[in-house]
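In this view, the complex is presented without one of its protein chains, the others remaining in place.
Let's turn to chain A:
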Amino acid sequence: MNENLAALIPEIALLGAAVIGLLAGSWLPRRRQWLVAVLAAAACATGLTATAVTMVTDREQTVFAAAFAVDAATDTGRLIVLVALLLIICMSVETVRRHKREAEYWVLLLMTGAGTLALTGANDLLMLFAAYLLASVPAYALAGFAKDAPGTEAALKYYLMGALLGITMLAGTALLYGAGHATHYSELAKTLPSAPYGLVAVGLVGVLAGLLFKIGAVPAHFWVPDVTDGAPAPVAAYVTTLPKVGGLIAGYRLLQQALADSDVNWPLLLAILAAVTMTLGNLAAFFQTSVKRLLAYSTISQVGYLLMALAVTTRSGTVQRSLLLYLAAYAVTNLGAFAVVATLPRARALTDYRGLARRRPDLAAVLVVCLLGLVGTPPTGVFLGKLEIFSATIDGGYTWLAALAVANTVASLFYYLRWLGPLFLTTGTAPTDTQTGPRRWSAATAHLAGTLSLTLGIAGQAVLTIAEGPLLP
């Protein structure tokens, strides 16, 4: 049995840093707690280096009874997660600086990050559920980090839904185990086709329910707007970005590795879920006045587009690279928009952004790039991702879904423009935000994320190249 711990350096680095950070944070004085943030960033950098080495030296393998696969999808997922985590750490600096629980914040972030990494590589139902818990539980605490009324409500809602759907997921796992007599994907792939149809179908729906909760898709999306609105901006950025990366890669691996030959019609189920998710997310976003709620619903609709890739997992050859490219582009673009929100903590409503182009042209430019990017305007990364996913969907025989996605894209333009429009107003400019200081770190994160979003559009070939490669059994 392969028990090569070196294959798990990124996960171990994050968890190790979390433990050290927790211990160190207990003794460090409040003004020195930023050291834990440095530690967290160092852990991410270690993970990135280890992943790069794995990719360059072709050390793709499965470890621990093949419960964890380190292949092209995991590697790309790790890169996306770690870069996104670095961006989130940078944009959090001002929000938690000198906070009395600063060290705890970084520790929780590291742990949920490690859980997300585990989701991308999970090759076994039990591993998947363990990763689900590791990714979710610290996130509940993060949602309530501010300990104010909206934050507490958000955390409670998040926790209750997570607990309910976690149990559903566990029940689904049990049913699939009962049907296929195994929890490992490659064995399930052999046994499930001959298992009772109803058992497999119900079990799969149960497992998918947990994943749908993680990625915030309909019908498990109710927590998304409340958590996004109630939690501090960097946490909101986290819960709308990273769990989607982990959950979607995990879902892709599950469907591709365990259910490819099953006669359960899950492609149709996912296609319908995708259609409903993107449509409901868009409709709900239409008349939002709070920027964070608007972004929350926009992330729900984005999940709808991403689910299209899962629907055609086994029907098109380009799903893996299109899913990973879209995830990478979505992550940096969404984080860019949230970084702008984090830089302007007092601007909560769309009208507070009036005249931003004059006061902060740099932030306005980032918003233009990121919001038009989320629409899918070239040459941003999300455009390329959409192009790839639409192509894969049509290739997989779901032309109606692609057409619906196009219609939704047009509809989404409306509310993004509702936000962009006031930026360029010259009359009735909102008052300048002077009380919170310049917030250099968040602003720098916004610039970086906006640049990355554009770079991914122009040099998207890089992601497509590394995302290519078979899943390991």
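Criterion: a contact is a pair of C-beta atoms (placed from the backbone, for glycine too) under 8 Å apart; a residue touches a chain by one contact, two chains touch by 3 or more; residues count from 1.
In this section, contacts and distances are computed from a predicted model.
Peer 1: Given the options "Circularly permuted ATP-grasp superfamily protein", "Sugar ABC transporter permease", "Succinate dehydrogenase, cytochrome b556 subunit" or "NADH-quinone oxidoreductase subunit M", which would UniProt use as the protein name of the unshown chain?
Peer 2: From the listed options "Circularly permuted ATP-grasp superfamily protein", "Sugar ABC transporter permease", "Succinate dehydrogenase, cytochrome b556 subunit" or "NADH-quinone oxidoreductase subunit M", the omitted chain resolves to "NADH-quinone oxidoreductase subunit M".
Peer 1: Based on the whole complex, identify which of A:Thr314, A:Ser391 or A:Thr451 touches the chain you can't see.
Peer 2: The one listed residue touching the chain not shown is A:Ser391.
Peer 1: Decide which residue listed in A:Gly16, A:Pro193, A:Pro345 or A:Pro379 touches the omitted chain of the complex.
Peer 2: Candidates A:Gly16, A:Pro193, A:Pro345 or A:Pro379; residue touching the omitted chain: A:Pro379.
Peer 1: Extract the touching residues of chain A with respect to the undisplayed chain.
Peer 2: 321, 372, 377-379, 383-384, 387-388, 390-391, 394-395, 402-403, 406, 409-410, 413-414, 417, 421, 424, 460-461, 464-465, 468
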